[in-house]
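For this depiction, one protein chain was excluded, whereas all remaining protein chains were kept in their positions.
Labels A and B are assigned to the chains in the order they are written; within every chain, residues are numbered from 1.
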Amino acid sequence: MITVAGPTAQSELDPLSETSKEQLLEIAMGPQHPSTHGVFRMNVVLDGEHVVRLKPVFGYLHRNHEKIAESETYLGSMPYTDRLDYMCPITNNWAYALAVEKLAGIQVPERAEYLRVIVGELTRLQNHACLIGFLMQDMGASGTPLMYAFREREKILDLFESLTGARMMCNYMRFGGCRADLPAGWLDRAKIVVAGFPGFLDEYEQLLVGNEILMDRTQEVGVLSRQLAVSAGISGPMARASGVDYDIRKVDHYSIYDRFAFRVPLGSHGDVYDRFMVRLLEMRESVGILEQAMRDIPAGPIVDPKTKIRGFRPKPGEAYGRIESPKGELGFYLISDGSPNPYRYRVRPPSLINLTVLEDLCVGRNVADVVAILGSIDIVLGEVDR
Amino acid sequence: MNLEAIESEIEANVPGCRLVLIANPSPSGQHSLLLDAGHAMAVAIYLRDAASLRFDFCSNVTGIDWPAKELSEKVKVKKLVDGVEQEVEEVRKTTTPGSLEVVYHLFSIEKKLGPLVLRMSTGDRDANVHLPSLTPVWRSAELQEREIFDLFGVVFDGHPDLRRLLMWDEFQDHPMRRDYVDPDDYEYEPTAHDEVLRRANQHLSEGGGR
Partner (left out) sequence: MVDEKLKNELSKQGIFTTTLEQLYNWGRSSSLWPLNFGLACCAIEMIATTMARYDMARFGAEVFRPSPRQADLMIVAGTVTKKMAPQVVRLYNQMPEPKYVISMGACAISGGPFKQGYNVLKGIDRYIPVDLYIPGCPPRPEALLDAFMELQKRIDRQQLTGANRPRHLNADEPSEFPVPRFGAHDLEPANNPNVWKAPLVQISQTGTDESGSH
């Protein structure tokens, strides 16, 4: 078996040299492909089964979110943020609300912070569960882990629907708090869902963690070194699986995460298996945060009463606000010129930046590994292309 | 994180660089440093490698379009009117040339510092749009600089693979610029007004419907 490790060995298989040209096969994986997590295209040059070169092609879902935001008011862009990373709409709202609150100096009341943490961590739970389900499906587990994940996701979506009115696309955050308060009995129902989650995780772990096929296909596959992860701006569970101890909830002390006791799982190998395990362990930590938050939530207003809703014009200036979204560091950079519309609205997309190293991870591996590696990076095309 | 201290440290260690501290009037307090294009690479390498700073994580690279602004101001000028010197009001127009700006947000993983905001500006928006690429320093700038090239038109010298990211290769314009005009398209709206109504009138006068 040929193992080509890294770009230095590519010169032997230089696709431009005449002798090897006939042996190389260039294929396009995507944009319509069962395993590319959306409309994503990879131009892969293969030598038999081994990847020689991989160039991703983006832009198939480029919906001009940033340009549209320049003609919308600040609040008018909030529903568009839902559609960025469409698996986790609420955390997108949160990142945007945080950035605007930094820009305009708005304070958020206690109860609203607790509500934000509760729905944010519920979002993280369903995102990680579905991601593991999709990764398994891409590797051939034909939908069974995905079915279990979607079963839990449906329970969480029911909670979102009774709180915000929508299953996805919740549009829940406002500048200075949240849009709606908890209806009667919501907290009890949420406690039941969260109490049942460790049982689901045990079931998941039993099916997957010791599974020989999974271990064979994911251990030592797509190894990302710590140094490359930091240099390439990788964030989120993908960076933590490579040993980078950086969780924005702990570093930036945003919202009220300082009040909750939770650990940050770190991987040591940086392979696909580590990324998968980090997400499983993060789900358990999220369950812990949820239990603490739901126990301690105080009464009070859910939005800062001093914030203007109509005619909201932040002072000229700029701000960069970021949160630890389930995919990584989701940041919003806003420039205000004193008008109701932002002058420049920029989304820092974790999925796009995590894809910087896709070629590095895939070169030398089999085509089948490309699918596993792409699945472990956790991309959502709405965020990659915006 | 004290920006003045960082500024003086950089000026002490990177000879010849010209930094300007740009204050940020908003409550976020995120002030930025304006770099000159000639020394940007040296400053970036220093920021990444200096033991006291270690800004090894480039989180966000943004492009901004500042179109040319025409300011007209009324100036009192002494002029000869009918042989008598009088003070006359004259309207003077000054044009500030537009520019394209690139903003980098840096963090330090080790020291848990950040965000440090760096800015670079091009000379104008047409001919002088070259800036040094910081991809050799921080790999995370690779795709983001490609996007700025695609949507704004800034050419990054030293970028390993500068081509369009989001739009197709045959596309000619730079859509995020403020003066970009959408291709003409029929729009249906139940209550047409402003731009849509204007275009509908135009289509009607040009040749009616289909």
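Just so it is clear, contacts are C-beta pairs under 8 Å (C-beta built on N, C-alpha and C of every residue); 3 or more make two chains touch, one makes a residue touch a chain.
Because the structure is a prediction, the values reported are computed rather than measured.
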item	value
Of B:Glu85, B:Glu170 or B:Glu206, the one touching the omitted chain in the full complex	B:Glu170
Chain B, residues in touch with the chain not shown (by the definition above)	166-173, 175, 180, 182-183, 185-193, 196-197, 200-201, 204, 209-210
Residues of chain A in contact with the chain not shown	31-34, 38-39, 59-65, 67-68, 71, 79-80, 83, 86-87, 146-147, 150-151, 153-154, 167-169, 381-382
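Assume only the chains that are shown with their structure count from here on.
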item	value
Between chain A and chain B, centroid-to-centroid distance (C-alpha), Å	28
Contact footprint of chain B on chain A as seen in their complex	58-59, 62, 64, 66-67, 102-105, 228, 230-235, 244, 246, 251, 314-322, 329, 331, 333, 335-336, 343-344, 346, 348, 352-353, 355-357, 385
Complex contacts: residues of chain B adjacent to chain A	24-28, 30, 56-60, 62, 64, 103, 105, 109, 112, 115, 117, 138-144, 164-168, 175-176
